[in-house]
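Here's the structure, in structure tokens; my notes come after.
Partial complex: the chains shown occupy the same locations as in the complete assembly.
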């Protein structure tokens, strides 16, 4: 017999009674509002399929979630035992991975992954047993049974989660018919958008780049053997995405520089890139030029730009070789925005129709760089804490670092950035609780009235992302 | 009919009842102490004129205050609509600017600008209507009437604000007769000091530098066609300022390096600078040499040095072209003190009569650089949070970052750094409340007795700035 474990309704609200009462009031105003998710990584197929069921709890909660797997890796668990990059992962192995998770549950204490999973377990699956080494097997079996039930298809979950808008992240050449069909289906409960993510096309050293660029030309109906054709092809793909519902283009490079090359130089380097003879330094210079083209195009087509630069991708080469990209081996790099964004902001930052949302994983730039810049330039918005810093402590630090200079109107609103579908409501709820907590502090400080505080938390959930992402 | 809106007497004190009670006690000990303002930008004319009235609320609260205008700029408001750099700004336009401010009031939620203005409105003008889109017009009219009243001359305000000492920031060639006359006037209620700010003379690429240096020579009575003459002229101007009440020289360059040049080199570069042929790199090297001369002179004349380096001045060139300097287009740069100050500290840092106060806008240096250095060198003091970081959250972070290593005796005390006269009491009061809040935390932690805490907050307002700035 297990003890019933219930999440406390006041979780993440401030413990001090004065602030907690205010925070409860503020949180009550937003807890049931629909979810707006302008950037994420849930595969479109999960939404398109009218009857999509997850095969088992491990492939839902562990294998695809590098947040979860990297903690176990740090405890000495091999990723292959968690199913990462395994073609033949048996049901026994899947169940065993869940047991390993339970055994390592202590390593998650204090992390958001633990918090999100406990929340999902109770609020999505109504399982009130405490997860841990002794219960992991039992919970696995219970979850596995539930996942077969009709109320646990992706679509039913989207309904249950009250998702109003959700964006996927898609291949530049995708014809987006799955998005179109899903949106055309009156039964699909949310607005579904694709996102334009041209990173690999802007990085000439990507393996197979010339071939990819050739296909880009085929799909766009332009000869991409020249730089002009390449640019035109990308311009058309942006428009194609926009016509099919995209609101933003998403970018992640080593920096955000937009240095332009001369016509002669860009043509020369483009030819070298196609020929595979371009140097690493020139590839970087070409990428910065390409990125500046994206910024220019955004002035014309109006797609919002989101950037999340400064990452050491695949930091561990043995991990990359064995398991591939995006398996937890990325690590934050030092960020720099003020110097690198200067040409971009000087040229386009005063255009209020251009929206540029900067995310970071290096908190030192919030107060020193992003808040002062966003507190001056109409175009610049500060992205919510992201990826390595989407936990309660850094979220509270974020507000305390950006609000004094940039206020609330230059913030992006929450972004879940996840492929872990069942964690989406927990993540948004976490952010709503913490926004309520920070704003409750301002009310308790008598810097805002309760009414003003209420307006701010409500706006942060609906009006603000609607404005920033032009929904 | 409008609802009466009253600031809470506990505002900015800790919400937790235990800490709040302590903080109330500490704050009570300092709330009515006179204001010491060792650095600011109020024009001396406002003090000199026995009957100076502000023409209208916009020219008092909006146009000259880049803190206020940059937030509206970030909302897409053109600075010209706020009167910035406008020669013919009509009364209608001035009133309209105030309405724009009201309309954008939501963008100020959580910022200190909002807090200061609400405080000024109630405590300076006794207006208890809540400012916002609906009341901006009415409040404008009320303020405009009040500004004509005899109790709202600058001098009456200085009395009302209980300002004991206030420093302006002045042109190096100023004859300071306005300061002398004001101080000689028994009716002027405070001690008024000029401040020596030679930045433009130390930066050889300043437009019109050679001409300025010529005038410097004329005023100082020295031939400045040689480096030696230039140095002597600056030495004399420092003494002139000191004789006329200055307590400090103020400096803001891209860095705080003091690398010396050889005699031959400095003479050569000085000649090039006068001829307008100096390179940017050599101008930087010359400026560092000039700055080291200022440091040397401070050993002799005893003027305190305040530095606030590491700013991207006029980051936005279109803003500079249309509106000029100091209109909100400055942005913080990364700071570095430990490496750059080494020669200065090695040579002069152990001289307890030399006071060097380092301000920053990059909070990352407080714990890592300034606190360890000031916790060793008698000469070095850590400036209060300044400019982009003079808000409640960063002020509390500042204390928590510097006190563990440097204690309270190596801090500068509060600096308002403003030309917004009516915000001065609100700014000092903000700092007193937050100092009480931080110290109340130490008392609540049982790290200090209540009596010790009381002594610390009182000292931080009076004894500490009196000592640091040699008042």
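Chains here go by letter, A and B, matching the order in which they are written, and residues are numbered from 1 within each.
Here, contacts are C-beta pairs under 8 Å (C-beta built on N, C-alpha and C of every residue); 3 or more make two chains touch, one makes a residue touch a chain.
No experiment lies behind these values; they were computed from the predicted model shown.
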item: 2 chains shown - copies of the sequence in the complete complex; value: 3
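Here is the rule we go by: only the chains that are shown with their structure count from here on.
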item: Centroid distance [mean C-alpha coordinates] between subunit B and subunit A, Å; value: 41
item: In the complex, subunit B residues that touch subunit A; value: 7-8, 10-13, 15-17, 70-71, 73-76, 106-112, 114-115, 312, 315-318, 328-329, 331-334, 361-364, 388-389, 391-394, 397
item: Subunit B-facing residues of subunit A, complex; value: 16, 18-19, 338, 342, 345-346, 349-350, 352, 364, 367-369, 371-378, 400-401, 403-410, 441-442, 444-448, 452, 455-456
